[in-house]
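One structure is given below, represented as structure tokens, and several questions about it will come after.
What you see is the complex with one protein chain gone and the rest in place.
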Amino acid sequence: MDFPILLTILLAPLVASLIIMFIPKDENILIKSIAAVGMFVALALSLYAYFAYNKDIGGLQFVFGHELPWIKDLGVTFFLAVDGISLPMLLLTNLIGFSAIFASWNVNNRPKEFFVLLLMLIAGVMGTFIAHDLFIFLLFYEVVVIPIYVLVIIWGSSKRVTKEYAGMKLTMYLLIGSGFLLVGVIALFVKTAAIAGHPDMSFTGMAMAAQQLGEFDQIWLFALMLFGFGSLISMWPFHSWSPDGYAGAPTAVSMIHAGVLKKIGGYGLIKIAVYMLPLGASFFAPYMAVLGVIGVAYAAMGAMAQKDLKYVVGYSSVSHMGYVILAVACLNVIGINGAVANMFAHGVMAALFFSMIGFIYEKTHTRWIPDMGGLARQTPRLAVGFMLAAMASLGLPGLVSFIPEFTIFIASFEVYGGVAVIGIAGIIITALYVLRAGANTLFGPPRPEYDHLEDIKGPEMVPLVVLGTVLVVGGCLPSLLFDMINSGVVPLHAAISDALQLGGKF
Amino acid sequence: MYVEFALQHAWLVPLLPALAFVAIVFLTRPWKMLSAILAVGSMALSCVIATLAAYGIFTNPEYAEKPLVYATRWFSLGMPGMPALQIDVGVQLDPVSAMMMVMVSFISTFIFLYSIGYMDGEDGFSVFFSYLSLFGASMLLLVISSNLLQMFVAWELVGLCSYLLIGFYTHKISAREAAKKAFVTCRVADFGLLLGILSLQIVFGTLNLTELSERIAHFEEFTTFGILTMIAVLVFIGPIGKSGQFPLHVWLPDAMEGPTPVSALIHAATMVVAGVYLVGRTMFLFHEVESAMQLVAVTGAFTALFAATCALTQREIKKILAYSTVSQLGYMMLALGVGSLTASMFHMWTHAFFKALMFLGAGSVLVALHHKADVWEMGGLVKKMPITAWTFVIGGLAIAGIPPFAGFWSKDEILAATFAEGHYVLFAMAAFTAFLTAFYMWRMIFLAFFGKENPDNHPKESPWTMTVPLLVLAIGAIGAGWLGTPWGNVWAEWIYFGHPHHADPNFIVMGLSVVLAVAGIGLAYSMYLKDTEKVKAKAMAEQYSTAYRVLVNKYYIDELYLWFNHALVDGAAKIFYLFDIYIVDGIVNGIGAFAKVSGEGMRVFQTGRLQNYVLIFFIGVLVVAVLMAFVGPSNAVPVIGGVK
């Protein structure tokens, strides 16, 4: 058997968190270093996996454990594997996880518990992306929820809403979403097991059997999953947890949540709901498109009205996820490619944004935009990071988010025409609010009360360097990202269009 | 051999400044002079390569018909071999792009050089040069692009650099607002352009310029024409923003908040002509759609006239120049609209020299006067700053259209083309604009450089890094137009759309334009120089006070946009936000509250007494038992001890 690279990636943060548990709680630096080392191992390995993945062959690679039965009667195996869609997500998780450790370098309130939970959270998110078994997927998904709750209510911050409210709202939404999802998954499992004649929880096995499901079954199963994944990806109108949740959460959690956790929704939508239930997807596609467009425009307008930096980014991430939903609703090769790529791009960008806002908050003790101004003079590196994220947010070419948005625009404009135009117009509103937030925070006359502020330095630079590099490199060389995603999307799309065999829209 | 190398490696032209940008940002930032030398040197090297490549293009006639294109895949989606979407990046060299490449790199080199003197001692000296380099790289990338999306990328990047450079004085609120305004205004326009590009990709399946031009030429055969018109109009919205055409011109005058070299480089000579260049590049599209061409022509002519009237009453030296830029861009658009790529590009070429010259001259004045910008407070500068003043006068003669200065030949070409195509109304507008141009330009020159000296000012001539570019550009402002005189029109041999056309010199048009220019200068002379107390000018402002106020306030367009932005956009945002927290969130919280309230109701059953629970439990069992005994399913087989 080959070196179990996926398992190692998954275990690296878990082992690190286990080691931290046995370290005295006063060893502040040691705790952080171990967390960093754990994430570094995971990041390095996932980078290796990203470049070692054979894109010409495609399909599932680095397969692990598909012969390891977990729950025999339910056909559950500890099946880990990645394809062109999950590998970028895995890499994203590690990039952001690694940066999040350094973005929380200044956490001195119970650092031990904080990093233990944070590492568990990261491992849980990773698990959802590398699981190729629906049961394992759900299991890791639940693993994610609990640390989030604790992290928010202990280390969060109360502004417009209290951190307890934010944590509760976040967790309840995730749980309700996962509840519906669970019902859908169980129903799907029962039906596919009956069709296949033996229980099988692996993605491919279920998808094979699900092909024989009737249209009606597919539609209501898809509805359940759409609700579950939709509330996770903050699809309008199930988005209201997102701004409050991010505002209440500590920096690292905002980064991970906006950066990758949210993407589990989009990932599941593509790799589970659409892949297994193409007829249901094609039934709901127009509604999804409309909801996506509403999400884009509505959240962008919401962001315009915000004065708290975290709320601005919170609403903006809802808006960007609208594009993902719109893109998935196109159900064609370009659209799904764009959806996955946009999730990656938005993840990097949102994480950078939140880490910079975290530093600003740490230093100035405020996130209220009217209380700031002129920070570019006092903290130039912080300003560079902020503007980089802002520019990526408004889809500046040369940064990673432009090409994904462009592909989404092409796909949606082709399929949905006028409806998509409203979504595309979101780029104007985005430019308005992002630039306004950036300008009022960073530019203008410097305020004397911030003269003593220290610019970010040392470990604090890591998020900027890591994520900024990805932003620029991904923007200049989009084929690095797209060749990978495309190798996963093409077979997926071939499978669903075979199932549909409708022509026309597909 | 060098020429061949330059032709095959034209991608070095944008790459060198880009490398300079990276090097300055990451390595040489602490060493100011080194950064500046890096920026200037890389741009100069680019200029050399560009010139060599242009030499190669212009000595080989076949490139005029068939551009030199080499491209590579940027990314592609879909099945390998038959991608659903493929975007290439590459280089397309033909006379138009070669000319533009030389112009941009040449003028940039001198403006970079000038910046060394101008920015001396300012904060962020190195950063400024890194921005300039990035700007040069983006602009050159735009010029040589072989693909519309690649062009759009560069288009947005120049927009970014413009944003950064306008807002370079980050501590100034006005600079910050101007930068934001520039970016957002262009963004609105780019939205249209983006839709146009998307439509082109969807309809024609490619964005490569050469392939597009072939496919569009054969498009008529299988579909109706409405879609092409739509695409052309959408594409044109982009240039409206970037090239400051009415009604999206508002950002350009405000953009003067940036340091003066920036104004010269971006907002006069290079970036703002990107819109014109784009329309010229996609001429194959506009050429097919008569109505779009008319739209371009009318927009151009109207903008030319409109901006000229705005310039009449401005007081700040750079604002006047800004409006004159808008006006001249209108000319270029007009030329494109009447179908003369030759005239448009020619005017772009000459304009770059004399407008850069005048902006740099203005910068020199501003440095000397410690950034006192009001022309009414200047006067008599010619004695203390002879080089600046006389080069400025050359620029003024060129823009007014006095032969044999550069502007005359190109403006005449536009007027002649408009006249020849039979657009008499547009011709009249353009001719009147020529008169206004001469008037307001010379108003400024007379007020600033001649007449009485203002005793409060203590100007002195600028250092050589600033005057040398002025002198070089002055030579350009004199001679750049000689390429395209009606008697030996080298220009039209090379730069054209469709086929080269040799218009015979139209002496009526030529004579008219000279007369108008002289009349404009004469009027300015009589009002602002001869009349030392400016009695007539003041009297006119009194007499037509309403009109004067409208002009001073630039037709209140800024106020209109401001109102739109604040009242409508922000208002709507507020409504959306309130809807979100009260309705959407209200429902969410309502569900939570419902759970809470129903819990409150249910808890009276929780007495805490075990015996109550047992009693209720037993009653429940009893009910189930009774139900099973009497109304239970009849086929329920009792199973006892595993035996039926």
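Order of writing sets the chain letters: A and B. Residues in each chain are counted from 1.
Everything below uses one rule, namely that a residue touches a chain if its C-beta (ideal position, glycine included) is under 8 Å from a C-beta of that chain, and two chains touch if they have at least 3 such contacts.
Here, contacts and distances are computed from a predicted model.
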Not-shown chain resolves in UniProt (candidates "NADH-quinone oxidoreductase subunit K", "Alpha/beta hydrolase", "Cobalt/nickel transport protein" or "Carbohydrate ABC transporter ATP-binding protein (CUT1 family)") to "NADH-quinone oxidoreductase subunit K"
With touch defined as in the header, list the contact partners of the absent chain among those displayed. B
Any idea which of B:M1, B:L610 or B:V631 touches the chain not displayed? B:L610
Subunit B residues touching the chain left out here are 603, 606-611, 614-615, 618, 640-643
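Keep this in mind: only the chains that are shown with their structure count from here on.
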Where on subunit A does subunit B make contact in their complex? 169, 172, 237, 239-241, 244, 298, 301-306, 332-334, 337, 374, 376-377, 391, 394, 396-398, 402-403, 406-407, 409-410, 413-414, 421, 424-425, 427-429, 431-432, 435-436, 439, 442-446, 478-479, 482-483, 486, 489-490
Across the complex, what residues on subunit B touch subunit A? 73-79, 84-85, 149, 152-154, 156-157, 160, 167, 170-173, 175-177, 179-180, 183-184, 187-188, 190-191, 194-195, 198-199, 201-202, 569-570, 572-574, 576-577, 580, 584-585, 588, 592
